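Here's the structure we're looking at; comments come further down.
Note that one protein chain of the assembly has been removed; the remaining protein chains are unaltered in position.
For chain A:
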Amino acid sequence: MNEHLLDIRNLKTWYRTYQGYAQVVDGVNLTIDAGKKIGIVGESGCGKTTTMKSVLRVLDERKAYLPEGEILFKNQNILKMRETELQQIRRKNISMISQEPSAALNPVFTVGQQIFDVISYSKQDDTAKNKKELTDIAIKAIRDVFIPDPERILECYPHQLSGGMKQRICIAMALVTPRELLIADEPGTALDVTIQDQIHRLLRALVDEKQTALIMITHSLGVVRELVDQIYVMYAGNIVEVATTNELFKNPLHPYTRGLMDCVPRLSGGGISAGIYGYVPDYVHPTPGCRFSPRCPYVKEICRVQKPLMLEVSEGHTVACFRYTDSFTEQHRQEESIGERA
């Protein structure tokens, strides 16, 4: 078996609520190889962040409950690791960029103090570093994210920086020591569009340069199109479609993916789409069938009672939808295509 850098298998992450367990992440499978770039796309509240926070185990353990699943990092199960092993992974192998740059930095410590802490605990060669070395490493990292006058920035408190600068600092912090995997959780969401674009380009340039694998979480297909090689489409805690970026844009199969595509405004006009009808489902009492079935325009009886499995439609393109299984008869598909044309 070939070794993946990160291999998430049937991960379930639930939250304890007063009504019962909210089954937010419901059997996610995901793999990424060293140096690759993948994107996870889905709407707010579909469990993207929860999945990734499960990887680093930074969820509040009194609220989160992981009944099933494995997260293998280089064939070691992170979920079964002892605290010391986990700390090593957090310090040396994986880092994560939060979607809220303003909240991710501690307001009462200088940027420098916070970066120094990250460097000194993630030291690769296990030698103690003095202040001068720490400063040099931090300054180089800040320079890498194109912030002028890094010496001054180190003395600054987060509230003295703009949102875009804070996010750059977060990126600098995440890549200040070499990592094998960088998880970027909607790094541009809290920023305005021009800054967002800069941040994405910067991120791409840095992971290419440092040959870090990247998991990019976003709610916008447009964002990941230029950044990643492979896209996972997530809906309500399930991966519903996986394909390479080109294939997905050329041939989106899952009704939800199509809905997302329609939501991207086009330069060619045609107005803004109506969106996808309905809401993300209730996680405490989820439907036994396909979680998209209440919103799906092509819903059939089987969709409501049975969960569709991931099915490889073509090389490297899998989808979880009954429309592409054999039980879904040719006749159904014809009816649909007539309906679509009408």
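Following the convention adopted for this analysis, a residue touches a chain if its C-beta (ideal position, glycine included) is under 8 Å from a C-beta of that chain, and two chains touch if they have at least 3 such contacts; residues count from 1.
Convention: contacts and distances are computed from a predicted model.
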For this session: Pick, from "histidine kinase", "AzlD domain-containing protein", "Binding-protein-dependent transport systems inner membrane component" or "Nitrile hydratase beta subunit", the protein name that UniProt gives for the chain of this complex that is not shown.
Result: "Binding-protein-dependent transport systems inner membrane component"
For this session: Quick one: say which of A:105, A:171, A:239 or A:276 touches the chain that got left out.
Result: A:105
Problem set entry | Sites on chain A contacted by the missing partner chain, in the whole complex | 53, 56, 58-60, 62, 86-92, 95-96, 98, 100, 103-110, 117-118, 121-122, 157, 159-160, 170, 173
